[in-house]
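For this view, one protein chain was removed and the others were kept in their places.
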Amino acid sequence: MNSLMARRAVNWIMTGLCGLALAIALVPLVSLLWLVISRGLAGLSWSFFTALPAPVGETGGGVGNAIAGTLYIVGIACLIGVPFGVGAGVYLAERGDTRLGDGIRFIAEVLSGVPSIVVGIVAYGLVVIPMRRFSALAGGVALAVLMVPTLARSTEELIRLVPHELREASLALGVPQWRTSLRVVLRTALGGIMTAILLTVARAAGETAPLLFTSLNNQYWNWRADQPTASLTVQIYNYAVSPYAEWHDRAWTSALILLLLVGSLALAGRLLSRRRVR
Amino acid sequence: MRPKVEVRSLNAWFKANHALRNVSLTVPANTVLAIIGPSGCGKTTFVRCLNRMHELVPGACQSGNVLVDGQDLHARRVDPVNLRRRVGMVFQRANPFPTMTIFDNVVAGLKLNGVRGDYPALVEKSLRQAALWDEVKDRLRQSAVSLSGGQQQRLCIARALAVDPEVLLMDEPASALDPIATARIEELIRGLRESLTIVIVTHNMQQAARVSDSTAFFYMGELIEHGPTEQIFTNPRESRTEDYVTGKFG
Amino acid sequence: MRPKVEVRSLNAWFKANHALRNVSLTVPANTVLAIIGPSGCGKTTFVRCLNRMHELVPGACQSGNVLVDGQDLHARRVDPVNLRRRVGMVFQRANPFPTMTIFDNVVAGLKLNGVRGDYPALVEKSLRQAALWDEVKDRLRQSAVSLSGGQQQRLCIARALAVDPEVLLMDEPASALDPIATARIEELIRGLRESLTIVIVTHNMQQAARVSDSTAFFYMGELIEHGPTEQIFTNPRESRTEDYVTGKFG
Amino acid sequence: MKAHTDKTYDLQLDDLRNKLLTLGGYVETEIATTMRALTERDSKLAETVIGQDREVNRLEIEIDEACRRLLVLRQPAASDLRFITTALKIVVDLERIGDLAVNIAERAIDLNQSPPLKPIPDLSRLADLGQRQVRAALDAFVEADPDKAEQVIKNDDLLDSLYHNLVNELLALMMEDPRNIRRANSLLFVAKHLERIGDHATNVAEMVIYMVRGTDIRHPGSRK
Amino acid sequence: MKAHTDKTYDLQLDDLRNKLLTLGGYVETEIATTMRALTERDSKLAETVIGQDREVNRLEIEIDEACRRLLVLRQPAASDLRFITTALKIVVDLERIGDLAVNIAERAIDLNQSPPLKPIPDLSRLADLGQRQVRAALDAFVEADPDKAEQVIKNDDLLDSLYHNLVNELLALMMEDPRNIRRANSLLFVAKHLERIGDHATNVAEMVIYMVRGTDIRHPGSRK
Partner (left out) sequence: MQTASEIATAAREPERPPESAPARVNVPDRVWSGSLLLLGFAVLAVAAIIVAELVHIGGPAISHTGVLAFVRNSVWDVTRDVFGALPFIYGTLVTSAVALVLALPISVGLALFLTEMAPPSVRSIVSFPISLLAGIPSVVYGLWGLFVLVPLLRRPIEPLLAKTLGFLPLFQGPPIGLGYLAAGIVLAIMILPTITSIAIEVLQTVPGTLREAALALGATRWEAIRVSVLPYARAGIVGATMLGLGRALGETMAVTMVIGNSPSIRASLFAPGYSLPAVIANEFAEASGDLHTAALAALGLLLFAVTVALNVAARLLVRISRRGPTRVAA
């Protein structure tokens, strides 16, 4: 019987189930954050940020070189990936209503679903094999390849969010297309694009798989692009799968630092976009 | 008197869709031409042909001539970018540049083209022409999106006026506005006629009746009748016009 | 005669924004009440209070009474779900369920409520009432989005009628339509009056004049005047009403 | 005629048209009745005319209201607008024709109190012509037939000349015998009223032409 | 009075009002001139009246057009609608007053061809009163003053009784001497015309009351 009572009961049950989904989703998050913070804080010290990793059995040491390496690799990735990613996005938004544009958009979409480990292999073939060594550059290339399709898609969407009328308004004022694109359309979408870049960078900084056999790892400081370079994520992985309990602790502390790094990038992006909305 | 705008057997297509069929009409200088007709009859397409915005639509093409001051818009020498400065346009939805201040919006057409000039004086003049000066003179440096819908629309008119066009095209400029804001815009249009030639598209027959000197009635891409506004509304020649203005359509 | 709808000193708020102030009026059965007033005066808020859609808005609250057939909508026993079947609603933009066929759209309300019945007959009846039957009878199984804007709006009216409401609320039902579709809807409204009580919000004064028996003029959340439509438009009592209908506002 | 998208609009226009026709019908019978009252010296009949004129007055107000309602509710344009503004004007003429019939009826009652004057056939002819002009003008209106209306305007000359003959005839009658003066004077006014009825019919016809063709043909001499 | 949001609307309404006033002014002077032509036996003056009436006719058509334009362009409501429909009606009365003045002028030209009859002071009084009624009705219209309009309606009785006296006086004159008949008859029509002028002024006054108050006071006896 489909009485009103029954219908209302169904309503409440479904609402309850959906609320339950929220609770379930929050359990791992809380657990994870709690552990990272509690176990990570335990090992945190100033030297952890600055020192080189200590060998097994020694106390102290840090992941200074890994932090620097992550920033270094990501910096290289940005230098390569941002211009191409944003540029391709502008192309898709401004000239992408053709067959070719459709194809490129489709490919960008598919590419953003390609597993990062696969991209690692590509960077390996592209940089490591010719250079005959693992290098920061290889890691940067891998991350850049990952960034380009996502950036292209989000840049396109952000530009498309700019009302078509705005473009027409500018054209109707007798402004040439290129100026309209740069000074009206891109200008309007700029805040959003900055946010997109920050979020993409945050994601790249958290990548591990493509770095495993591109930038590899390094126990020392390195500022050369053609040398293997440490990174926080790889370092965490190495610590985590090691059999030593104290390295496990360092894994947690490194994870905390990684989260802070990624989190602050994402937060900056959010703040930027919020200011834009206002 | 030579007409300000002359359209000779204009045809326009969107891909295979024949949106305008053989339209010919003339607009004398300093008059207001209103375009009326049911939805989809080609009103927007028509005005967009007058400043070559039509050709920006992918797959769009056209034939026939549009002459402004006797000069064919599609002549080799005519640069559409330049042309659009002479033939301004105001759109259905107010579209001020959201990242710019009120002031910058008004001078946008000049700044974007790198034209120098006495910007403050020009801003005041344009805003006065658009009957907005008194409402915004104390907050020219505020963002344009802080204005109400009707004010934004007048800002867009000021922006179009700042580049000193000879012809102003308006595509349903008041359809998103409330009656009061609409009345303001209508008054403005009549005022602007002193210095410009205006073509306005409207789906509101009464509005056409109020603001225009002559009215053109479009139907299914054809120009059915074009004549003095009063005649179109009190005594049209064509029975289809009569049917439309008296509400006997469909 | 007992009024169909009676509103007693209704107040409504959006958070701290006092959107309706002490509105009282009555609507006799089988009449059309039109609500007019400038943008933001509370027209939409008012009708949404009549079927308790107002309370769905986060932060919204209200005081005062709304009575349908003498029964207070906010009485303990009244279930809003049930109430909304008795007090139907049609919105500004046609919103047929896009995933359903025309047929299913019409019976959506019944199916939801688990009402069994001779659906085909009911669909025909409702579509006839909404003056849409002849146009769609051969394609009831097609998607509702295949209809034109005006047809979609009439479909929404049919959908609202299918659950056999006693009161129909319409919030600017024709503002997104062209003049021809609008004329159809207006005719429909006058026809529906035979079997329903209708409250229609419109920003178009002439439309209010055409379709309604009585008209209420709202201004800044207050009900300024409510009276027979003809009186409101030819001889209003309140000077603010006079100013508004003659276009002397702002 | 093509129907409006909005059927109620058509109904309201039809209603207005019917009201005008009813009014026209009343007015026509008033003229006929009043003339019968005059020739048959029937004061009772004359009084019915006065009664009927109340209906006419009521209808006039109703028609005015209907026109205003249509104007405010429908925003008529083109032919609809011309029809409604014409109705606003025509109704004045029709009502005035009714009043004139009443005036004649009053004269009739007056005359019936004195012995009859010698019969004046031209007067009946004038009355006949007047009545026919009113009917023709109304026909032209109903059928929206400008040719018929033009005929009415042309025929007014006939009516005028008949009237002038009649005036001379009546003046002669007065001079013949001063005892005729009062009665002949009354008949003179009757004739004058009939002539005015013809004028009003002409007005209606002119408005019909404006309504159909959209050109105002009144006062051809005084246009800009 | 509060201004419309749309200034042009106000301008158009003002323009209509001014045209009506101009028309009223013309008509008033027509009455005055025609009476001077009559009493001073000045046929030239009488002819100027006929010339002036062309202006009146032109204005009538112009006003009709202005009203229709306002109706179609502005969709007036409430007081604006009442004003415009009133204008459509008033103009008929004013034009008719002009015509009546012309008729009187024609009679004057006629009379000037015969030797003068003995002076009839009541006629001038009637003319005076008629003219004053017209002016008062127009004032009531301009000032939108229903009290003044009511005064006009009341004063019409005065005018009517004056007219009836005059009729008797003139009839007596006819009976006195058959040679007077033709001329007295002319004066009778002059009187009749003046009485009609008064009636039209009353009509205007009634419309003014409707315009201001929104209630139709015509034909109080025949309302539903």
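Labels for the chains are A, B, C, D and E, by order of writing; each one numbers its residues from 1.
By our rule, contacts are C-beta pairs under 8 Å (C-beta built on N, C-alpha and C of every residue); 3 or more make two chains touch, one makes a residue touch a chain.
Worth saying up front: this structure is predicted, and the values here are computed from it rather than measured.
Participant: Looking at the full complex, which residue from B:178, B:225 or B:243 touches the chain that isn't shown here?
Facilitator: The one listed residue touching the chain not shown is B:225.
Participant: Which listed residue (A:51, A:71 or A:111) would be found touching the missing chain in the intact complex?
Facilitator: A:111
Participant: Which residue among C:11, C:113, C:175 or C:231 touches the omitted chain?
Facilitator: C:113
Participant: Please give every residue of subunit C in contact with the chain that is not shown.
Facilitator: 51, 53, 56, 58, 81-85, 88-89, 91-101, 108-109, 112-113, 143-146, 149, 152, 156, 159-160, 163
Participant: Given the full complex, what residues of subunit A touch the hidden partner chain?
Facilitator: Residues 7-8, 10-11, 14-15, 17-22, 24-26, 28-29, 31-33, 35-36, 84, 87-88, 90-92, 94-96, 100-101, 103-104, 106-111, 113-122, 124-126, 129, 134, 145, 148-149, 152, 176-178, 181, 202-203, 205-209, 212-213, 216, 233, 236-237, 240-241, 248, 251-252, 255, 258-259, 262-263, 266 of subunit A touch the chain absent from view.
Here is the rule we go by: only the chains that are shown with their structure count from here on.
Participant: So which chains count as neighbours of both subunit B and subunit E?
Facilitator: Output, common partners of subunit B and subunit E: C, D.
Participant: Busiest chain-chain interface by contact pairs, anyone?
Facilitator: D-E
Participant: Hey, how far is the Cα centre of subunit A from the one of subunit C, in Å?
Facilitator: Chain centres of subunit A and subunit C, defined by C-alpha means, are spaced 50 Å apart.
Participant: What's the distance between the Cα centroids of subunit B and subunit D, rounded to whole Å?
Facilitator: Computed from C-alpha means, the inter-chain centre distance equals 51 Å.
Participant: Listing for subunit D: what residues touch at least two other chains?
Facilitator: 4-6, 68, 72, 74-77, 81-82 - these are the residues of subunit D that touch more than one other chain.
Participant: By the touch rule stated above, which residues of subunit C touch at least two different other chains?
Facilitator: In subunit C, 180, 183, 205-206, 209, 233-234, 247, 249-250 touch at least two other chains.
Participant: Return all touching chain pairs.
Facilitator: The set of touching chain pairs is A-B, A-C, B-C, B-D, B-E, C-D, C-E, D-E.
Participant: Mind listing the subunit E positions that touch subunit B in their complex?
Facilitator: 4-8, 68-69, 72-75
Participant: If we count contacts the way the header does, which residues on subunit B are in touch with subunit A in the complex?
Facilitator: Residue list for subunit B touching subunit A: 51, 53, 56, 58, 81-86, 88-89, 91, 93, 95-99, 108-109, 112-113, 156, 159-160, 163.
Participant: Residue numbers of subunit C touching subunit D in their complex, please.
Facilitator: Residues 180, 183-184, 186-187, 190, 206, 209-210, 230, 233-234.
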